[in-house]
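Have a look at the structure below before the remarks.
Shown here: the complex without one of its protein chains, the others still in place.
Up next is chain A:
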Amino acid sequence: MNDLLPFLVVGVTTGSIYGLAAMGLVLTYKTSGIFNFAHGAIAALAAYAFYDLTTLRGLPWPVALLLAAVVLPPVLAVSLERMARGLAGASVTMKIVATVGLQLAITGALMAHYGAAGLPFPTFLPVDTVTVSGVHVGIDQLISASVAAAGAAAFFLFFRLSSLGVRMRAVVDDPDLLELTGTSAFAVRSWAWLIGSWFAAISGILLAPQIGLDALLLTLLVVQAYGAAAVGMFASLPLTYAGGLLIGVLAAFATTIAAGSQALAGLPPAVPFLVLFVVLLVAGRSRLADAGTHRPAPVSAPLLTPRATRGFAVAATVLAAAVPLLAGPRLPVYANALVFLLIFTSLYLLVRISGQVSLAHAALVAVGSATFSHLAVGAGLPWLLAVLLAGAAAVPVGAVVAIPAIRLSGLFLALATFGFGLLLERLLYRSGVMFGATGTLPAARPEHFSSDTAFYYVLLAFAAGGMVLVAAVTRSRLGRLLRAMADSPTSLATLGAGINVTRVTVFCVSAFIAGIAGALHASVSQSATGTPFTAYASLTWLAVLVLFSVARSAAPVLAALFLTVAPAYSSSDTAVDWMPVLFGLGAMLVALHEASARPRTTTGDGTAGASSRARERIGAPSAARERLQAAAGRAGGRAGPDTGRLRVGRPRQQGDTR
């Protein structure tokens, strides 16, 4: 037991910080219905701000702490509340996309400005150690854990006992009713966003000394709070904090189990996502009520007529066929774009046609990539067979990803798939099972098509085949079921259609195409590695696809071109570095635009859109108007002027009639 004590102490100290971050996350989710995927990015932003103010600008750390942890969060909270307000009428998908976009924008901006490499975080807490139950513990760790624990306890008491806390719970129950009682639901939510941002910022500043200053790492470390939030069923604050402690301790114990084992090296960092995935699967739909309302995808007229679409497709194919003649030394860039066209096509099928958000798509591509290398190079199978088998290998993984789709929907499906993607990344990418001990495997091109130009046409054939397959699926009975499912799963179920079969089928088809794309990616670069297929890549792909979703079925083409080709034509590295920011902000704006295009009902959402249409429908003035005005005159005359307000027990005044 004494051997485990140090890990328990370490687990509690980090777990306490996860718990604090997760409480902020749950608070904002419950009060606004928006699950903030940018929560970790806010933590990273605060940590960088602290670094900037102390190390680069020379401010004393208490001042920097005040500015980064206390002053900065309100600025962010105002923006977040505004965004949440704009997303009030949005579909779950768009709510996810908006905060994912914000995360990409913040993380991308930090990496572009400060560099992607980690930076040393300034030491500002005492680093001496004390002995607790025979275990040497850093004073800084003790302070961090105590601050987090005190913050969590204080917030819990505030939430239960204070007037504002009661209103926060009321806004969770019924925001419209809260408005009717005279309290602005927006104001209450603003406070929730402020507290959530404070907790995120403090978590970032407390975690940074332990891991250094790395935007991506910090963002994802706070993402570990998702697991804690899942333990609390995204509702209970005490359980959420307990979940943070549990994850911290489990991760610390996993370190002892994984010590000395290459195969289990990825287990400790994977623990939070294992917890997230398992809890979501076990809890299921009945225990996880989505705080956001289910809204179907918006109905909009096609941009192009079917004839124009066919014309566009032919023109695009001709142009793509001519690329080897025009691209010159940039041909490999276009080859890569064709691979990404397949990736985005498979994601389009899932997200835009079936209305399901998967954040594990990069993992499916990685499975295809690794399988292809093992089969084509390791087992010596023919190239085409290896590519097709790589696609087939991704299918069972897609089916596993589809299990949450059966048990969960909306946000929780997105979280479960995100957890699954991270689990695969942490456990398998680095364990040697997928990409070998060095993390990179050799891959080959087809024997008679190994030149860049010849291979480009092979890729073009695959890309066209993938798009035709998705188009065929869309026009088939399955496609109709998918669109119906995106509109109203309940209605579809009442018609006797097999929703679960439909969900699993679409995930499998999508995984097959993604797996093939992974194989082709390995062929293009002649090596297979998991580096490009992180969970962060899944987020980026989703944002980029949604950014171009206005182009409807052409969205995968534009997404692939902008993600892969546009950077190749940029003369400035800085511009390339800032592209994720552009993608993130763009996706956020698209989500907000789509939300604003929906019919609104309450004042908080505004009804300007409806008003003009309503005016057009009004014909001649109502014949009843004159009678009403007369009635109003009579009524006013009877009741007479009165400025008093009701007082209980006050007798009716003389002259009042009944």
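Quick notes
Convention: contacts are C-beta pairs under 8 Å (C-beta built on N, C-alpha and C of every residue); 3 or more make two chains touch, one makes a residue touch a chain; residues count from 1.
Definition applied: contacts and distances are computed from a predicted model.
One subunit of the complex is not drawn; among "UreE urease accessory N-terminal domain-containing protein", "ABC transporter ATP-binding protein", "tRNA 2-thiouridine synthesizing protein B" or "Aldehyde dehydrogenase family protein", its UniProt record names it "ABC transporter ATP-binding protein". Considering A:58, A:182 or A:380, the position touching the chain not shown turns out to be A:182 (whole complex). Touching the chain that is not shown, out of A:66, A:119 or A:170: A:170 (per the contact rule at the top).
Chain A meets the missing chain through residues 163, 166-167, 169-170, 172-174, 176-186, 598-604, 606-607, 610-615, 617-618, 621-622, 624-625, 627-632, 635-636, 638-639, 641-653, 656-658.
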